[in-house]
Structures are given as C-alpha cells and as structure tokens.
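Let's look at chain A:
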Amino acid sequence: MTQPLLDVRDLRKHFVTRTGRLSRARKVVKAVDGVSFTVGVGETLGLVGESGCGKSTLARTVLFLELPTSGEILFEGGRVTEGEAKRLRRRAQIVFQDPYASLPPRMRIEKILADPLAIHGLADRAAIPERVVQLLRDVGLGDGVARKLPHQLSGGQRQRVGIARALSVQPSLIVADEAVSSLDASVRAQILNLLKDIQERQRLSYLFVSHDLGVVKYMSHRIAVMYLGEIVELAPADPLYERPLHPYTRALLSAVPSLGRDGRGRIRLEGEPPDPGDPPSGCKFHPRCPLAQPICSQTAPELKEWLPGRFAACHFALADIEPKPRPETAT
Partner candidate 1 sequence: MSGLATTRADELTAAAAAPPARGRVALRRLGRRKGSIVGIAGLAVVASVAAFAPLISPYEPLAQDITNTLAPPVWAEGGSLEHVLGTDSLGRDVATRLAYGARNSLAISVAAALIGSLLGLITGLVAGFFGGWVDSVLMRLGDMQLAFPFILLAVVILGVIAERTVLHLILVLGVPGWIVYARVVRSRVLAEREKEYVTAARAVGASGPRTLFRYVLPSVWQVIPVIAMLDLGFLVIVESTLSFLGFGLTPPTPSWGSTLAEGRQFLVVSPWLPVLPGLAIMFTVLSINLTADGLADVVDPRLTKGSFRRQMLRLPSRYNRDRGDDQPLLRVRDLAVEFPLGERVVRAVRGISFDLERGQTVGIVGESGSGKSVTALAIIQLLDAPGRVTGGEILLDGQDLTRIDRKAMAALRGRRIGMIFQNPASSLNPVLTIGFQLTETIRTQLRLPQEKAESMARDALLSVGIGNAEHILRRYPFELSGGMNQRVMIAMAMAGRPDLLIADEPTTALDVTTQAQVLEQLRDVTRASDTSLILITHDIALVAEYADAILVMYAGQVCEAGPAETVIRDPKHPYTRALLDSLPRADTPSGARLQAIPGELPDPTIVPRGCPFAPRCPCVLDISWEINPELVEVGPGQTAACHLWTPDEARGAAR
Partner candidate 2 sequence: MQVEVGWNGERKERGMRPHDRANEMLEEAESRLGRGEISRRQFIRLTTAFGVTLAAPGFLAACDVGDDAAETPTATGSADGGEPTGSVRFLSAENFWADWDPYQANALSQFRLNKQIYDYLLDFPTGDLSKPEPMLATSTEQIDERTWEFKLREGVVFHDGAAFTGEDVKASIERASGATDVEVVHAGSWVPTTVEVVDDLTVRLKTERPFGPLFSALFNTQIVSAADLAGKAASLKNQPNGTGPWRLVANEPTRKVMDANMDYWAGPPRIKEMIWEFVQDPQTRLSALQAGQAQAIDRVPPEHLEIIESSDDLMLASVTGIENVNLWWRPGRFELRDTSPEFRKAVAWSIDRAALTENLVLGQSAVADSFVPAGALYYEPQSPAYTFDPDQAKELLTAAGVPDGGPEFELWVASGFLPRAEQVVQSITDSMRQVGLKPKIITTDIAGMVDDIFSDDGTGAMYHISWASSGDPNGALAQLIGPGGVWSDKDKRVHSLLADGAAETDPDRRGQIYSELQQHLWEQTPHIPLYYSDFTIGHTKKLVDLRVLPNQFETYFYPASIQE
C-alpha cells in the first residue's frame, strides 16, 4: 500500500472546562479520545456522528487549529508539529459549515482570496488578481463576485468562496467540516457536486465531516463512525451502509428517515448520548446498546478489523452474522 497522505495515530484532544461561571471545579472532556485513521491520496474519508461526538474537534485538531493533547499526525509522510503548522496550512485546508460566519464580513471577496496567496507568497502581486479570477471560475463563480462583500452573496455563493479560499493555496487535503449542512437542499447538491468535480480535477483528498449519513455516503470512499470521541466503526462506504458491524452504526442508519420506508424495523435507541465529560465505563455505547452484555460495561472494545477493510469497536461486531444470535436481542 502506498503511503497515505494523512496518517493520524492515537490522537487525543482533551478539554479542561470549568463547570460553572464562578466555580473552580474542573472537568476533563475527552472530545477526541485515541483516534487513528488514514486518508489516502485522492481519497475521501467520511467522518460521521451525532452532535458532541467529537468529529469537528477531530477535524480541527488534524489541522492543528486545536493543539492535540497527545498522538501523532503524519502528513505527506512527515510528522507535523506545532511549529510546522504553517507548512501544514500550505497543503491542508478547511471548509467550514457556516458560509455566513466563515467569511470575514468586512472583506471583499478578492481580498479574502488574495490574502492566503500573499501569506504564503504563492503569487506575485501583479499575478494575484488573475489568480483570484481563476479561483472563482474553478468554483463556478463569475468575476463579478470579486468586488463584492460576503453579505451580498447567497449562501451557496459564499460556500463556493469558502471552497475557493481553501483551494487558493493548492492543498492536497481539504477538511470539510459540515460544509453543506447549513445549505438548502437545492443548493447543497450543487456544492457536493462541485467538491467531487474538484477532487477529480485536482486529485485532492477530503476528510469529509458530516452528521448527514446520506451526504457522507455520497461523498466518501471510506467512512468512520464516531461516538463519544472514539471511532466505533471504519469501513468502505457501501459495505458499511449495507451491513453495519457496530450496533450504533446500525441504529444510526435505521433512524434516518428515508423515502419509501415507513420506519418499521427501526432500531429505537434508549436514552440520549451521555455527557462527554462523564462517559460510561467500558464500551461507551453500552447503556444504549440493544446488544449489551456484562462485559460491555467493563471492558472497552478495541477497534478491530473483523472483516477485510472493516473495523469495528464492539465485542459482538459479528453477532448477527455469526450463527449464534443471543437470546437477549431476539426481541
């Protein structure tokens, strides 16, 4: 196997928070708790999970926008340290969720796109306007946009600008952090297609973070499912959707309303995601898991390759595939 573009090893990001405005008591929130994965060249890795699972933190930590608590990040074969963040940013970029908030409200579009070029010395002063126009064309915007301010653009246009800004430094990796979540359906498809087109054209890799399983499926080659700071399942897209190994993935998939289904056979999860500052012992999913056994509350399962290319962190990942269905789950 060729060397992956991005290799994340046992990454952790813990936040220490005060519990109240006036209080001294502290709590450690393990937003990212020992995560490892790779992203190949030209590959899209989807990262899916519910709110608070740590997927956005992971995305930012990978780009050193948050400093990792521990773990390694290897990018293009080299280990990234805090001091090299600028080099990283020359090759790895991010597109944010909110096209309203992610563009500086007082800067003209041309300026927004020119600034990264200036920072990294990627173009002569004279060549910058031309390059800006090129970037705008790349994302399907006309030259007219250059002189405008963000609030004069529609949401879709803004997100295109955000993508153009990410592309401006000619990165090899783009982290898309819920990049289409706030867009309306009719515009979302445009942006998704644009991202795909760009990937094909420029052989980009994506780390595509979203809570929307449909979107992730559409975009990704492989998908990682996160629950409470950990990857619970990692697999190529199609098999993951056809036969999820982890009960959480299963529940997640079955919860998605879909056209032409009436919701029968849906797995109803009990309770709500636990407080990330105070996760359950053992397997973090066990209090809500329909398959839970005593061992689940004691031993945290490793992320293991149960089938070729398919990883899951569950003691009973193959429970419904293996011939011994346990009576407790029969109902």
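Quick note on selection: all candidates are chains of the complex that A comes from, given by their letters.
Quick note on the criterion: contacts are C-beta pairs under 8 Å (C-beta built on N, C-alpha and C of every residue); 3 or more make two chains touch, one makes a residue touch a chain; residues count from 1.
Being a predicted model, the structure only gives us computed values, none of them experimental.
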item	value
Selected partner (touches chain A in the complex), from 1 or 2	1
Parts of chain A lying in touch with candidate 1, wherever the complex brings them together	50-51, 60, 63, 65, 86, 89-90, 93-94, 96-98, 101-107, 115-116, 119-120, 149, 151, 154, 156-157, 162, 165, 168-169, 184-190, 192-193, 196, 211-215, 217-219, 237-238, 241, 251-253, 255-263, 266, 268-269, 272-273
